[in-house]
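Have a look at this one.
The other protein chains are all here in position, but one chain of the complex has been omitted.
Showing chain A:
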Amino acid sequence: MRIGVITFPGSLDDRDAQRAVRLAGAEPVALWHGSHDLEGVDALILPGGFSYGDYLRCGAIASLSPIMTEVVSAANAGMPVLGICNGFQMLTEAHLLEGGLIRNDHGSFICRDQVLTVENTSTDWTSGFDAGQQITIPLKNGEGGFIADADTLDRLEGEGRVVFRYVDVNPNGSMRDIAGITNARGNVVGLMPHPEHAVEPGFGPDTAAAMRSGIDGLAFFTSVIKTSLVEA
């Protein structure tokens, strides 16, 4: 399986996402924001970072990139798309996911190992988790407060489209503790925390077993590989 990782001006975690794809057993393909060519990949990742310096709104200018025309078409045709942090912000700006992300309610940038509940295990990116499983992956954002109007929030919850919720601590003022959501089809997933930083023992969050041994993020990438094998 070939998974494209799109680099935008100001992307920071594109290389980390490529590494996560490789560790999960797929081939990462570096894609460029200024191109219209998805190079025949089977899935897409929009990585974290600060595209265009967060000018205008987080993810807003990147969402107008040439390659985003192809990303929207591919997503609507069912291709798995994962947006992490700034990538999640781009997916909302591109209207592939509802809601928006605003500045953390406490006004500060936050970086911590964050516990999440996986509430939806039927998406292309979460099928390898158990329903209700708690995972720990890094979170690092300044503008991660998820917001939407009450009707949209009710609809997301009613349709089971809240994929991840913050546990113990709501780190950024997100409404209803929402950390990540999916589209109706379950192929597009966006979340603020960073699964790609918890994929290799020695470089992940601390666990009860050992320091930096957490690899809870790996199942995002193995899930999508399994999905592609089932569909192939």
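Note that in this section contacts are C-beta pairs under 8 Å (C-beta built on N, C-alpha and C of every residue); 3 or more make two chains touch, one makes a residue touch a chain; residues count from 1.
Note that in this section contacts and distances are computed from a predicted model.
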Would you kindly match the missing chain to its UniProt protein name, picking from "Putative dehydrogenase", "Phosphoribosylformylglycinamidine synthase subunit PurS", "Branched-chain amino acid ABC transporter permease" or "Membrane protein"?
"Phosphoribosylformylglycinamidine synthase subunit PurS"
Any idea which of A:G4, A:G48, A:P80 or A:G99 touches the chain not displayed?
A:G99
Which listed residue (A:R57, A:R176 or A:K226) would be found touching the missing chain in the intact complex?
A:R57
Touch with the missing chain holds, among A:I3, A:V71, A:I135 or A:A148, for A:A148
Tell me where the left-out chain touches chain A, residue by residue.
56-57, 60, 64, 92-93, 98-100, 102-107, 145, 147-149, 173
